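Note that one protein chain of the assembly has been removed; the remaining protein chains are unaltered in position.
Order of writing sets the chain letters: A and B. Residues in each chain are counted from 1.
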Amino acid sequence: MVSGSPMIEVSRLTKVYGTQPVLRDVSLSVPAGAVLTLLGPNGSGKTTLLRLLATLARPTAGSGRIGGHHLVDGRDAVRRLVGLVGHGSHLYDDLSAIENLAFAAALVRLPADRVTLMAALASVGAEGQATVRVRELSSGMRRRVALARALLRRPQVLLLDEPFAGLDHDGAKRLEATLHAFKAAGGTTVFVTHSLGRGLALADRVAILARGRLAVDEPRGTLTPEGLHRLYLAAVEGEA
Amino acid sequence: MATGGTFTREAWAVFRKDLIVERRSKEGANALAFFAVLLLFLFYFALGPDRDRIRAALPGLFWLAFLLAGLLGLGRSFALERENDCLDALVLASGDKGAVYLGKVAGTTVLMLAMEVAFIVGAGLFYNLDLWGAIPRLLAVAAVGTVGFAAVGTLFAAMTAQLRAREVLLPVLLLPLVVPVLLAAVRLTEAALASEPWASSPWWRLLLGFDVVFLVAGLLTFEFVLEA
Partner (left out) sequence: MTRSRALGTLAALLVLAGLAAGLGYAPPDAVQGNVQRIMYLHVPAILTAYAAIGVVLIASIAYLGGRNAVWDRVAAAAGELAVCFIALTLVTGSIWGKPTWGTWWTWDARLTSTALLFVIYLGYLLLRSVVDDRERAATYAAVVGIAGALDVPIIHFSVQWWRTLHQPATVLRPQAPTMDGAMLAALAVNVAAFLCTFAYLASRRYRLLTLEAEAASRAWR
């Protein structure tokens, strides 16, 4: 990839379910190695945008590219670049953590030897629970295993939907460390959150969705928490 | 495109995963076997204690039970994919979606066959019928018929799993389509119980033809269903 060209670039992305537009004319770009924080009230289209980027849904109109690959025509290439941690953990409750990773590795054609999988679990601090069934794990530990699953493919882009929800202090610290390490290795991150403070702390760029439209898309720059709060309220109320 | 090796490996991974989950989860294989025994009792109450009546109705009872259990098994098979959005993960898998399809068909088939064995053995015991000599032939019909049912069923269950009205929609879409399986399998089961010669029966051709047609159709269209 040419340096400086955006890792993620979408233009006039629109998604309509039935006759209900969920996302309208969203254009944005994220440079490689950057973190985009996506904010917005419930139902503003954040999750839909993530699903479009992850190639789990097709845009009704508009287009997008990740790593130069088209979201629809190049979706197999996009999938090799992207790791997704959505609302669901993508884990089977009746399999152990390591069995889940082995299954995930088989699906994406990666070696599924024990050493690799244990290393993946260790990278999120879940190696102690490798043989415990997911059903019996705490919700924080499940999130760690889900993250390990998404990182298994060594993605260049991470898409995270509310990754901090339900994490305790220790878990949140660990996740932050993992995200920093991912960024330091050149990874690009889009993460959806309700927490303005957390979002601002990690962001290189902040975007706010309101009723399916992109209301704010700014570099973090000198944005203060108070400033972001004002922007958020203006974006949400401006639409109401 | 998947080479033969990775295709088989992916199908095997899905199949193995399904069997492990069904064995471990309480609502899986055990519940299905229990359901089979329950159906034996219900059929007995519905038909009364006359053994000749039961014997005459047996081939039909077998396949009604198999279809009902199959509907439950298919619902289960995709309920576990729906939990935690695992279906999304299958969509994002890099391989041929046909491999996922074959793995799910094989998993459903094996699960249904286990239930069918329980039902046949249970019928022999509870109805006090001498079925033991016919068991190899019964299993042959059960296997071929079950593959056909699972081939269409997996395709349709993958669709309805993602809809609100799935409990109603799956039987409504699936059952009329598998009537040929029911007709052929009941006939062959009759022949198996009566120890008639059956190798040249046109019903075998029909049943095998159904299996092949719908396995191929499923392999070719499953990707569209997943990616919809």
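General remarks:
The criterion applied here is as follows: a residue touches a chain if its C-beta (ideal position, glycine included) is under 8 Å from a C-beta of that chain, and two chains touch if they have at least 3 such contacts.
The structure presented is a predicted model; accordingly, all values stated were derived computationally and were not measured.
Screening B:Leu72, B:Val117, B:Leu139 or B:Leu169 against the full complex identifies B:Leu169 as the residue touching the chain left out.
Within the complete assembly, residues 152, 155-156, 159, 162-165, 169, 172-173, 176-177, 179-180, 183-184, 187, 202-203, 206, 209-210, 213-214, 217, 221, 224-225, 227-228 of chain B touch the chain that is not shown.
Residue positions on chain A in contact with the hidden chain: 16-21, 24, 58, 60, in rising order.
We adopt the following convention: only the chains that are shown with their structure count from here on.
Centre-to-centre spacing of chain A and chain B amounts to 38 Å, using the average Cα coordinate of each chain.
Per the touch definition, chain A reaches chain B in the complex via residues 54-56, 76, 79-80, 84, 86-95, 99, 103-104, 106-109, 133.
Residues 6, 9-10, 13, 17, 20-21, 24-25, 80, 83-86, 88-95 of chain B are the ones that touch chain A when the two sit in their complex.
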